[in-house]
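Let me give you the structure first, and then I'll get to my questions.
Yeah, one chain of the complex is gone here, protein chain that is, but the others are all in their spots.
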Amino acid sequence: MRSFDIPQLRADFSFSTPIQLRFSDIDGYLHVNNGVYFSYFEHARAVFLYQVAGWDVLDVGTVVGRIEIDYIRPIHLTDQVEALVKCSRLGNSSFDLEQVLLGKDSTGKEQVYATCKSVLVSVDKSSMKPVPVPDPFRQKLASS
Amino acid sequence: MRSFDIPQLRADFSFSTPIQLRFSDIDGYLHVNNGVYFSYFEHARAVFLYQVAGWDVLDVGTVVGRIEIDYIRPIHLTDQVEALVKCSRLGNSSFDLEQVLLGKDSTGKEQVYATCKSVLVSVDKSSMKPVPVPDPFRQKLASS
Amino acid sequence: MRSFDIPQLRADFSFSTPIQLRFSDIDGYLHVNNGVYFSYFEHARAVFLYQVAGWDVLDVGTVVGRIEIDYIRPIHLTDQVEALVKCSRLGNSSFDLEQVLLGKDSTGKEQVYATCKSVLVSVDKSSMKPVPVPDPFRQKLASS
Partner (left out) sequence: MRSFDIPQLRADFSFSTPIQLRFSDIDGYLHVNNGVYFSYFEHARAVFLYQVAGWDVLDVGTVVGRIEIDYIRPIHLTDQVEALVKCSRLGNSSFDLEQVLLGKDSTGKEQVYATCKSVLVSVDKSSMKPVPVPDPFRQKLASS
């Protein structure tokens, strides 16, 4: 199992948002279903874009072009979970986000549950075609 | 549309727990999908049983026998949502929970989104047959 | 446990649609999560309205005002599931649907898993206010 330097991760990612687990997130293996991690990362991305860049994804379009998730260890219902997010590349109409899902298990020990890299594309919501990342967002993402 | 006396509701329900919305909760109508209310109520029930009665539903069995949900108004992504829960009837192996989903919209106005009544049944997790509500839980639910 | 006359149910409901279970529908109790039943009923309602009445709910608005679900027995991953739907009341802007979730378990035995009654309201998609059920849909629902 890969090991992580959690204080270093916290230093590298200035943005963090808490994730509330739901009973229905638990699957037949008694841990959070792998697909639900996607919802956690998606939620954290939307909060990051809104709070850091003022980007309301229901208003100004963005779609996911690619996502990679590495699953490190299972999440249990009583774990305290949070997601770290940062922008790691800023292209013309696309940009990359890196995310870490980490938290405390019931003994209080900090753990990394999963990491995620996603490629997002700024789109026109009518045509769904790529458009340049709007300037006000670009500047805030660049300095995030 | 029905009207609610929110201060009275807060007086009637001593238990409340916050609900975190997720971007994926929003459906094609741009509000929270009706089915997701079920997950909110289920989550609040599990938190209520655990915090008020010490009942861990992953360990000691309980199943939903019946559920009724009245939808009052739509929930939007930026609303601040919480769920009120109380035990309104305590039978031998079954009991009723009443729940109210309420919160603040983006203008800060308090609203009731939905109400829920559910019949829960205490079951043996191996046989899935009804069993009496265990005594330690019974006393705590009765005084909740 | 309530018993059902399945041939009589099939005679009473002329509409049926198959439901495909997904692995992620299974929860920590190793059966389909109670909240997922809601998605099954919602899916079957949308298919019923589209196939029977020509009503595309993404285009012409309808919202759920109230839902009641009685859970009869758990659904397992290998069960073959279908939903029966009929319109049992047709008001001015609201109407009632009755639904039965039934299917075959792995031994081929037919079972009823749950029943559902929902109150739907025809709405204007811009204002989300109730409007009369559009006439073409009304006639087809009445004769369903």
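Going by the order they are written in, the chains are A, B and C; count residues from 1 in each one.
Going forward, contacts are C-beta pairs under 8 Å (C-beta built on N, C-alpha and C of every residue); 3 or more make two chains touch, one makes a residue touch a chain.
Everything numeric in this text was worked out from a predicted model, so none of it was measured.
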Residue among A:64, A:90 or A:131 touching the omitted chain: A:64
Omitted-chain contact residue, chosen from C:6, C:57 or C:90: C:57
I'm checking contacts with the chain that's been left out. Which of C:20, C:107 or C:143 qualifies? C:20
Touching the absent chain: which residues on chain B qualify? 23-24, 26-28, 30, 33, 35-36, 77
Contacts of chain C with the missing chain: which residues? 18-20, 22-24, 26, 30, 39-40, 42-43, 45-46, 57-58, 77
Chain A residues touching the omitted chain (full complex): 28-29, 34-35, 38-39, 42, 58, 61, 63-71, 74, 125, 128
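Criterion: only the chains that are shown with their structure count from here on.
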Centre-to-centre on C-alpha atoms, which chain is most distant from chain A? C
What's the distance between the Cα centroids of chain B and chain C, rounded to whole Å? 23
Using CA atom averages as chain centres, what separation in Å is found between chain A and chain B? 28
Using the average of all C-alpha atoms in each chain as its centre, how far is it in Å between chain A and chain C? 35
For chain C, residue numbers touching 2 or more other chains are 28, 35
